[in-house]
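Left out: one protein chain. Kept in place: all the others.
Coming up: chain A.
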Amino acid sequence: MDKENWIFPYLRQYRGLFALAILLGSLTILFGGALMFTSGYLISKAATQPESILMIYVPIVGVRAFGIGRAVLSYVERLTGHQFILKILSEMRVRLYKIIEPQALFLRSRVRTGDILGVLADDIEHLQDFYLKTLFPSIISLVIYTVILICTGLFSIPFAILLAVLIGLLIFVGPIISYIYMKTKNEQLKRGRNRLYQQFTDTIFGISDWIFSGKYATFIQRYETQEHQLLELETKKHSFVNWRDVMNQIVLGIIVVLAIYWANEQTVGGEFSPTMIAACGLVALSLVESFLPIAGAVSETSSYQDSLKRLEAIQAESSHPWIEADGWKDSLDLSQVTIEINHLSFGYPSETPLLDDFSLKIGQGEKIAIIGRSGSGKSTLLKLIQGALVPTRGEVLINGMNAHELASTVPKLMAVLNQKPYLFNTSVMNNIRLGNPEATDEEVYEVAKMVQLHQMIMQLPKGYETNMHETGQRFSGGERQRIALARILLQKTPIVIMDEPTVGLDPITEANLLATIFDTLKGKTIIWVTHHLIGVEKMDRILFLEKGKITMDGSHQQLLKSEERYRRLYALDRPLYRSKW
């Protein structure tokens, strides 16, 4: 349980800072009270017209000290609180990263939109509000509560008990009722809002269909009706808050009147001098006011629950633990790598297998194209070769070793060029150098020249130091792939896996990119998943996959000779081919 908690472990870890923030926060409020107390005392004392100003010298100094002290304390408190929260945020980021990293290759298939990662990052930011806006103020008010009770208890136990009850209304009863009331309301609101969010997103993505259908007015009407229902809920919340605030003020008024009554009684009894009446009245006013925001802060806690739940869920779901130590297989010969796939099957229980008794041998330097529809098992095959999945039956051997046991050695063996290579928000130089962090500038220039980007990069305003995202628009799809290719060249792996790197490129760009790819990857094993037949002439073997099995297999020339289906498909990519055939 503890492992999954995103709040308390951090309190324990940074208890020093936490305690300091609480202490400073409490002192800030107490100084504010003390300021009102001493100034009340000061002018009452002055009203007795003592002979010398020296008689009120101490309260004068007190008033100034508490006034300035309050301002300073509140400044230091805010800094301490943020220091605390930023440290926690650092820890949380590391923790989230450790959860997500092992699942990196599976995330895309599991979650709907790639943006879930952004959402998780935001969730962590949300939790900082929980600390700053709810947790700190609540604990601080408990401290103030205790201080008030002890101070009054020194003089009168019954009055202390009365205060305990009355202030208890403000910091226990009010917040608890608010929390319960707001929780259901907030949940209803959130459900409504999420539903609306989904509907609206759906509409915006399908906006052209709505326009062509000519019936968007009905949508707007429907949307507004739902918004109206939500507004009614919010109005209920709004008036609840209003009445809660009125109740709070009533309690505040009662406490102030009682404080004055009690101070007066003490004066009559001779315990206090009359100067204490003003002091007690004013301090009550000032301190009790600090309890008023608690109900609001506590009742909004439910809005952090979602963030917490999401973070806990992603942790609970993570099937692959973070591995601290790197397993490194020294024995691998990187110059000659053979991939052997024997009777490989893979599938999830109770589903039709994605791969079924699949065998294939790929020697060093062989070039293989794999073609198939979506769902034919192409991506599963790639993941199995990368050792990211464990076969249900059969084996994937790389130089005789099971692929899934090679773990972090895999990136030394095979590089991946996929559909949308991710370019990081840093310089072009750094982006290319990711392939090999030890590469010198010259080596980076070298690979950039090989992928024919050097000229283009040199013309950028800051050359290789230009930030990738500033020029995000300037790099076309083909150029982005070339940067990814340059990275791979630095990675110097014997095998390159290509997962449809040319989807969406126009034919000329595609042809040029493929020419560069095949030119620069000479001698390496290439496993290329492609969606059409441009460039397949260069491959040693073309495999057609359907439902986890090979349906056609051979070189371009062989298939052209023997397979009618292949000829038909080829004619689609070479429209004039049929006229010459």
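In this section, contacts are C-beta pairs under 8 Å (C-beta built on N, C-alpha and C of every residue); 3 or more make two chains touch, one makes a residue touch a chain; residues count from 1.
To be clear about the criterion, contacts and distances are computed from a predicted model.
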Remark   = Should one name the undisplayed chain from "Sugar ABC transporter permease", "ATP-binding cassette subfamily C protein CydD", "Lactate utilization protein C" or "tRNA(Ile2) 2-agmatinylcytidine synthetase" using UniProt, the answer is "ATP-binding cassette subfamily C protein CydD"
Ask   = In the complete assembly, which of A:R70, A:K524 or A:R541 touches the absent chain?
value = A:R70
Residue among A:A486, A:L533 or A:L559 touching the omitted chain = A:L533
Contact with the hidden chain (one of A:S374, A:Q459 or A:Q557) = A:S374
Touch with the omitted chain, as defined above, among A:L11, A:I60 or A:L233 = A:I60
Ask   = Looking at A:S138, A:S156, A:Q188 or A:T267, which makes contact with the chain not pictured?
value = A:T267
